[in-house]
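Let me begin by presenting the structure, written as structure tokens, before commenting on it.
Apart from one protein chain that is not included, each protein chain of the complex appears where it belongs.
Chain IDs A, B and C follow the sequence of writing; residue 1 opens each chain.
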Amino acid sequence: MTTTLDVPKKEVAVEERDSVTIRLAGDSGDGMQLAGTQLTHTSALLGNDISTFPDFPAEIRAPAGTLAGVSGFQIHFSSSEIHTPGDCLNTLVVMNPAALKTNLKDLELGGILIVDKDSFGTSDLRKAGYKTNPLEDGSLSGYRLFQVPITSLNREAVAELKLSPREADRCKNFFALGLIYWLYERSLEPTLRYIKTKFSKNPSVLEANTRALKAGYNYGETTEAMVVHYRVGKAKLAPGTYRKITGNEAIALGLVAAAHATGLPLLYAGYPITPASDILHQLAEYKRFGIKTLQAEDEIAAIGAAIGASFGGVLGVTGTSGPGICLKSEAIGLAVMTELPLVIIDVQRGGPSTGLPTKTEQADLLQAMYGRNGECPVAVLAPATPGDCFAMTLEAVRLATQYMTPVFLLSDGYLANGAEPWAIPQVDQLPDLHIEHPKEHNAEVDGQPVFHPYKRDAKLARPWVAPGTPGLEHRIGGIEKQDVTGNISYEPANHEYMVRTRAQKIANIANDIPELQVNGPESGELLIVGWGGTHGSLLTATQRLQRKGYSVSHAQFRYLNPMPKNTGDVLKRFKKVLVCELNGGQLRLLLRGHYLVDALGYSKVQGKPFLVSEIEEKAEEILRS
Amino acid sequence: MTTTLDVPKKEVAVEERDSVTIRLAGDSGDGMQLAGTQLTHTSALLGNDISTFPDFPAEIRAPAGTLAGVSGFQIHFSSSEIHTPGDCLNTLVVMNPAALKTNLKDLELGGILIVDKDSFGTSDLRKAGYKTNPLEDGSLSGYRLFQVPITSLNREAVAELKLSPREADRCKNFFALGLIYWLYERSLEPTLRYIKTKFSKNPSVLEANTRALKAGYNYGETTEAMVVHYRVGKAKLAPGTYRKITGNEAIALGLVAAAHATGLPLLYAGYPITPASDILHQLAEYKRFGIKTLQAEDEIAAIGAAIGASFGGVLGVTGTSGPGICLKSEAIGLAVMTELPLVIIDVQRGGPSTGLPTKTEQADLLQAMYGRNGECPVAVLAPATPGDCFAMTLEAVRLATQYMTPVFLLSDGYLANGAEPWAIPQVDQLPDLHIEHPKEHNAEVDGQPVFHPYKRDAKLARPWVAPGTPGLEHRIGGIEKQDVTGNISYEPANHEYMVRTRAQKIANIANDIPELQVNGPESGELLIVGWGGTHGSLLTATQRLQRKGYSVSHAQFRYLNPMPKNTGDVLKRFKKVLVCELNGGQLRLLLRGHYLVDALGYSKVQGKPFLVSEIEEKAEEILRS
Amino acid sequence: MTTKSLPLTPKDLASDQEVRWCPGCGDYSILAQMKKALASLDFPREKMVFISGIGCSSRFPYYMNTYGFHTIHGRAPTFATGLKMMRPDLQVWVITGDGDGLSIGGNHLLHAMRRNTDLKIVLFNNEIYGLTKGQYSPTSRIGTRSKSTPTGSIEGPLRPLSIAIASEATFVARTTDVDITHLVTVLQRAAHHKGSAFVEIYQNCVVFNDGVFEYATNKSVKNDNLCYLEHGRPLKFGKDRNKGIRLHGLTPEVVNLGSGISDDDLLIHDEKAEDPTLAFMLSRMVRVPGDEMSFPEVMGVLRAVDHPVHHELVQQQIDEQIKKRGPGDLQALLTGDETWTVT
Partner (left out) sequence: MTTKSLPLTPKDLASDQEVRWCPGCGDYSILAQMKKALASLDFPREKMVFISGIGCSSRFPYYMNTYGFHTIHGRAPTFATGLKMMRPDLQVWVITGDGDGLSIGGNHLLHAMRRNTDLKIVLFNNEIYGLTKGQYSPTSRIGTRSKSTPTGSIEGPLRPLSIAIASEATFVARTTDVDITHLVTVLQRAAHHKGSAFVEIYQNCVVFNDGVFEYATNKSVKNDNLCYLEHGRPLKFGKDRNKGIRLHGLTPEVVNLGSGISDDDLLIHDEKAEDPTLAFMLSRMVRVPGDEMSFPEVMGVLRAVDHPVHHELVQQQIDEQIKKRGPGDLQALLTGDETWTVT
């Protein structure tokens, strides 16, 4: 449904803001993710550009009120184009002392701080490790503090409904959200609609949430304390129809679109793992599109099933996060040897080992490149934004099916859960990836028609025959194959030939992908380089630096193996190259090794995306040196 | 038992040779590996330097007489120091046409070719794909062909024993061996002794093999055809007592020695896989040394058991080949995070996937470096020769226990099965690797003694406490750990600190390993660089080039992560650097990436070791350009 | 190209690849009988797929002129599961060994059977690792001397059929490599079963474990050591069919027929029993060489029940969703529930 919203107009002081960054933080059980999603949604519908960053703990529900249990949702909405969820908070809403403690450092000095005053009792303070009450000890004097008795006001608002206090408190998030809606001139309509649909089967909850939301809004309107509210106008996005999308959603949609574009059925086989599980969940909802999903017994089984599907002539896709990639690595080797199409989605998270399961990181690049025995090249792609996950998923399917190869799609926790506006693609404008499986023999031996499963086309791809095709019966497997016939071969020269051919096939993809794009002048002092999900921070930092007059450009790799053909040229046109990564310097190693450029590195390995300011400062330091 | 042998003296023309390369080739069932081992053994006892290269098919016993079933054993013995099994054969013994077909290309022009003439019947020729009989069509005129009716002479020799023809034919290998013994002045004694021990329970087989060996020898002595025999004098090895050793044997012995040197019990947990299985087999024989072995249900279980052992305060070791490393990769990450000592042996074979299971390759280097999720550094070592496997195994245990880290030992199929003379080490001269597990708390909190499992020593290693120690109870795991306390921590700055600390700990090992050694002048035109098992070929080629007057040196990496401290310096002292590897250029990428040297690469990926001549030619091409 | 016309002959099912097992290996017979069994099916060869792991046995697909996939060690059931889900029209065979299927791959077998995936799983049990040259396996008897257990193995063996039954397999059977008529029949029945069919074949590894099934294959003794199951018939065995199995509470016992004990006293086989306890009990019977009164080992079909099949349930949910909510509209999906327009 396409909506045009009327922004409510009221007679209060209104300040115009170009963009605003808000974080809602509370206990895992406080519903911050839901409130954040609603705020995002509403802001998107209001025509703002948006970017979000949800951040939640690894525990399902750590003990209430503890630091470990804090869950946060950050949203940046703007009247101009933005690419990141924002470095620094303009407004922070905290539902308890633990949330204050873990989040305050990100609030700008003078920023708005809204606290649920009712949650600052002695035991709450103790759980968060406060010795004195920050609401009273003056430590918050640098902020515009609003102490709102959210819990009690909310209970009052729903009092008539005779809920238990626990049930009543479940609406607190909507009360807080209502207040924010008032503060930033948001319409209640989309959220009211959401509440209506979501709780249609539970009228008292429906009513409670509705009342809570309105009560929060009205509190803003009536309280003396809040005298200003803010307006963030519509962004000048390119004309079109938009929706909000997260990276995981975009991948799921991309896969459905790829099934359509190739004309092939699709199997998504996965095993639950944070932050990739939602792709499985989402696709499991798409049964009406003929999508089949398998929650396999483990990651090995999942990739096995996906490869089995590919062998069957349909699209086989598997997705996981780093630890799961470890388990899939042997089977990836098999797919390389048997030259079957396969898409492997790695939603990267903090490592090594179990690491920081709910946090973002980019440290699986070299694993994707080299994490298998033998010379075992695959294509590696990395989407740059949540919405780009859709396009790159289609790209992954295109390259997998046209080059008969496994393709890695390196997403990350930040892209997976972060949201942005997305120009809705038209189905009839999707790329045509139609696949026709061979039906006829492709050679003659002694005058007899025969089928050679390793006879290659111009792209060096072998034919993708679907079992069931009469006359083309053949066998494949993981032992080295004889060129052309695909028979087992231990012949030394053949092995070398095949190793080189497999490598060449992947290298050839460079002819079939876009060149590396430079944002800014084509040459200069400094090139800021990144890959995948850091796009927004690096681009924004670059733009700021450019505005400050620095000779700096930005290039983001979305194709990592092979790299775009112009990569070496681009790198060499800048005096300095700074590779910024959320890892210890993995792309940097590759660029140095391949192009012998003395690329500098800026690494951040904190389970968090880059702040724009971090990049800016690092770049300035280099530019000034 | 130490033996001094009398070389039999006879009145025939004798030619002195500095060194000789012989290959015995026949059907898998023909016992070529056994004959080759005996020849090696005898030659070693005669005081020659030796180097061998067994080469066998992946099938247990492919159909008799087919090309797929050919098994070969190459031995190079010499009166001077040698480092490779030889490029080019001086003598080739073939037991059937298939063996002729697959091996002839390696025989030097004018070389001695001994064939079992009885095995060149029409059906034998057909199975090998010969249209005409090469013994008759003149195609062998370039060689000194000896057509010996081995099968019938052998049957005759054992006729009295009334064996079935099949049983009789089982001795053919000893007949052929006897002939070679005559031709190269080898004593029969060691092999007679072997036969006696081996077949003590089966007197007729004992007698048959004895007769066959002698008959072959006597055939050489009496036949008119063979008028010259060859003498290869003792090599001038460093004084000492020697034995023959293969890489797999050396690793097994190294582990027993490491258990001794550390004073710790050892668990070797493996899952059978070619070419690593023999390490498990061998260690299973060492029960009297208290060594425990586990044939686990798979490679994951094997590394799990090894890590469990390490957690228990004893030596945990696991070994496998490339596909098994894939499966172990997730658990390696856990060992990195929990900072437990662990030795992971990878006997590399041809890849990717199942690849060429019985062939050698060096294509798992980048997998060892990067084949895990997250930033997950481990130490990586690579022995240079079969005997060096012993020393490097001790090194692996030393670094693992002293730095609390997993250590990769990258052997390969060539080292594993190849043999060389080995100066027997004295037990009392083994390095002292003694380990003392902490028994006391290492910190105080509020005046109370506490134990902090992540409080590090000067090497950045954490304490290795054995469960069972009272008062030091603690918990570890794969989630990011808080510095010092080891508690679970999702704190961003702590994560970055720990990632960097783990990296630094591995980097620090560079202070504790030998520098990269340059064989030849310390600077010059060309540095030939390799790593691990290619040592012999590269060194020999370098020596030949030096003799030809070229300005060339050689350096072999035995420590790959971290690299020796002087690496950058060494590389920069040569105008050109040529990295020779049995892979697509993996070390080359690392050297270029780390040191920004424009290192050239020479790759061979044929499941075979480098020939000396290949390196020589490639280097000359570069030196002349 | 056109289909090879039906019926097929066993020769139509032979690929052009040279068979490379050791001379005398039991695998040869299994290959031959498989071709016979399949030729009898009236099913086109291009719709047959053989998927295997790694091991001597797992070379099998190369020798069948069908579609084939020689995958990686222990994982064959996973590939087969994905294939069968997406291509229900194919008849999918899984070929595995005791190491491939029960050591590294035990979990995948288990889950394939639990899901009742429509696979025909044939486990070549030679109680040894053949391809890696003779290590003991999870089915090796205690005390097996092998390369990795030079002083004898200490681990109790798994019983493949017990595992299959506990994993909820709907068809469970056993046969031997050399009992060629029985082998053909069992394979045919597996082929006709809808759902997970698990067949254990005693297979002689002539090189590394020769004769380990002598008691079950040597014509002169095997009838005393094996009990061939027939649905609805009493459990009788012995060269002269003079012995039987009787139930004593839950415990089976071997009895001699005659002198008061007749067929009516014997346990009646019921392969269709919904409760798998009988099948499980049969899977526990082990012949102890030398012990006359030890149990015979059962051959034939222990269990064959009809349960819903995985790929059909998958399709059913799709059909239901389409029926309920209409077929998927991609544009609507991409567009989503809430949009806004910038002009």
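Everything that follows uses one rule, which is that contacts are C-beta pairs under 8 Å (C-beta built on N, C-alpha and C of every residue); 3 or more make two chains touch, one makes a residue touch a chain.
All of these numbers come straight from a predicted model, not from anything done at the bench.
Chemist: Using the contact definition given at the top, list the shown chains touched by the missing chain.
Modeler: A, B, C
Chemist: Using the touch definition up top, pick the residue from B:Leu125, B:Ala301 or B:Val499 that touches the left-out chain.
Modeler: Considering all chains, including the one not shown, the answer is B:Ala301.
Chemist: Check each of B:Gly36, B:Pro54, B:Pro272 or B:Gly316 against the chain that is not shown and name the one that touches it.
Modeler: B:Gly316
Chemist: Among C:Asp12, C:Glu168 or C:Asp265, single out the residue that touches the unshown chain.
Modeler: Answering carefully, the residue with contact to the hidden chain is C:Glu168.
Chemist: Check the options C:Cys56, C:Ala197, C:Val314 or C:Leu334 and report the residue that touches the missing chain.
Modeler: C:Val314
Chemist: Contact with the hidden chain only, please: which subunit C residues?
Modeler: Residues 103-107, 110-111, 114-116, 138, 151-152, 154-159, 162-163, 165-168, 247, 249-251, 273, 275-278, 280-281, 284, 307-308, 310, 313-314, 317, 320-321 of subunit C touch the chain that is not shown.
Chemist: Residues on subunit B that touch the omitted chain in the whole complex?
Modeler: Those residues of subunit B that touch the unshown chain are 1-5, 41, 44-47, 190, 234-245, 253, 256-257, 260, 265, 267, 269, 286-290, 292, 294, 296-298, 300-309, 311-314, 316, 330-331, 333-334, 338, 424-427, 439-441, 449, 466-479, 487-488.
Chemist: Just checking the interface: what residues of subunit A touch the absent partner chain?
Modeler: Counting only subunit A, the missing chain is touched by 59-64, 66, 68-69, 271-274, 277, 280-281, 284-285, 287, 293, 295, 297-299, 323, 353-354.
Here is the rule we use: only the chains that are shown with their structure count from here on.
Chemist: Suppose each chain is reduced to the average of its Cα coordinates; what separation in Å results between subunit A and subunit B?
Modeler: That gives a centre separation of 46 Å.
Chemist: Would you mind pulling out the distance in Å between where the CA atoms of subunit B average out and where those of subunit C do?
Modeler: About 39 Å separates the centre of subunit B from that of subunit C.
Chemist: Provide the list of subunit A residues touching at least two other chains, using ranges where the numbers run on.
Modeler: 330, 333-334, 338, 477-479
Chemist: Specify, in ascending order, the residues of subunit C that touch 2 or more different other chains.
Modeler: 54, 72
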